[in-house]
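The complex appears here without one of its protein chains, the remainder shown in place.
Then we have subunit A:
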């Protein structure tokens, strides 16, 4: 196979709880039934994707003291779904998002090693760190971690898991382990022998300086939201620069933004579809609610087709619970107001314009060309595709775009290995002596 082009990595994101999924579309089916998982996983494997990805949420979001009811919600538990998917796929990597705050290293290391064994080396773990007291109400320990401690716990968690994964000798004998640290003091014998990948692949999702540093020190993949060309290049350069500090080469950390796509037979057709999807994603009710999430106050008296409120947001609001807040609400509100005034947009139009989550819109040729450009110019190493329809949302991409990427020589034409590490070209960790 030609290796002169940098190769694109692809992953399929199965929608869990989000406002990207267009559940009102008649083609939209269950996001819970196993059939749906199977459909998307088989599609991804037919498209020779690197992996299948599941996000996590541990408490239903609330808004204004009530459970949020507008978005797709409810999801099965990731590692269990992935073990079942291992039965109906052969090569596809299987990535679970699991929080480092509400789990313990021994138990999670064991569950991940089990997935790696049962799938023949296809397991990955997306380490997330949210730790608010709201989510903590579902757990024994409660929401006890300060923001500052989230990544120190996550880093120690991953390091401890790796000690456990390394604790069996290559000939299959467990060696006792003992870990003494700030967050964990544990010892004993790990219950699972070394798994096919040695260490399941580690993914990090999070954007702060601490998050990037943690990723540079410990992750194999970053799942990022920086899905535009410019933002992608800046993020890419920043994160790859950090690797040297940990004695790692740039290829050892893959950067994969989450992206959406809309395909059409012509450019105009794609644009038209994209506009339609945005309207479905942002109903009048969703528009107001999105605004309330930023403003932090009840805006139910406002008309979604009218202008933005002229009152200021409450930055300390607890109106919305369970949603990760990105950025300072005052700044976001100012930006949105400027956007609305400049273009004369209503509330709903502003939300659509500002939150427009569509990354690639166009004909299959155009989308293939854009993706190739992203990767060739170091805005990304690949993409986590977030379809807006479940479970058929990647059928077209696999049928129409993947062959074009293959023609360009930027995407594999067959799996060349059996494990996720093989697909990603990642080194196998050595055993500790």
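What we mean here is this: a contact is a pair of C-beta atoms (placed from the backbone, for glycine too) under 8 Å apart; a residue touches a chain by one contact, two chains touch by 3 or more; residues count from 1.
The definition used in the following text is that contacts and distances are computed from a predicted model.
For the chain of the complex excluded from view, the name given in UniProt is "LLM class flavin-dependent oxidoreductase" [choices: "Cytochrome ubiquinol oxidase subunit I", "Glutaconate CoA-transferase subunit A", "Tripartite tricarboxylate transporter permease" or "LLM class flavin-dependent oxidoreductase"].
Only one residue in the set A:228, A:283, A:355 or A:370 touches the chain that does not appear here, and it is A:283. Of the candidate positions A:32, A:319, A:354 or A:369, contact with the unshown chain belongs to A:32. Although one chain is not drawn, the whole complex shows that of A:11, A:95 or A:115 it is A:115 that touches it.
Listed here are the subunit A residues that touch the chain not shown: 23-24, 32-34, 37-38, 57-60, 66-77, 79-81, 83-84, 86-88, 102-104, 106-107, 110-111, 113-115, 117-120, 137-140, 168, 173-174, 184-193, 283-286.
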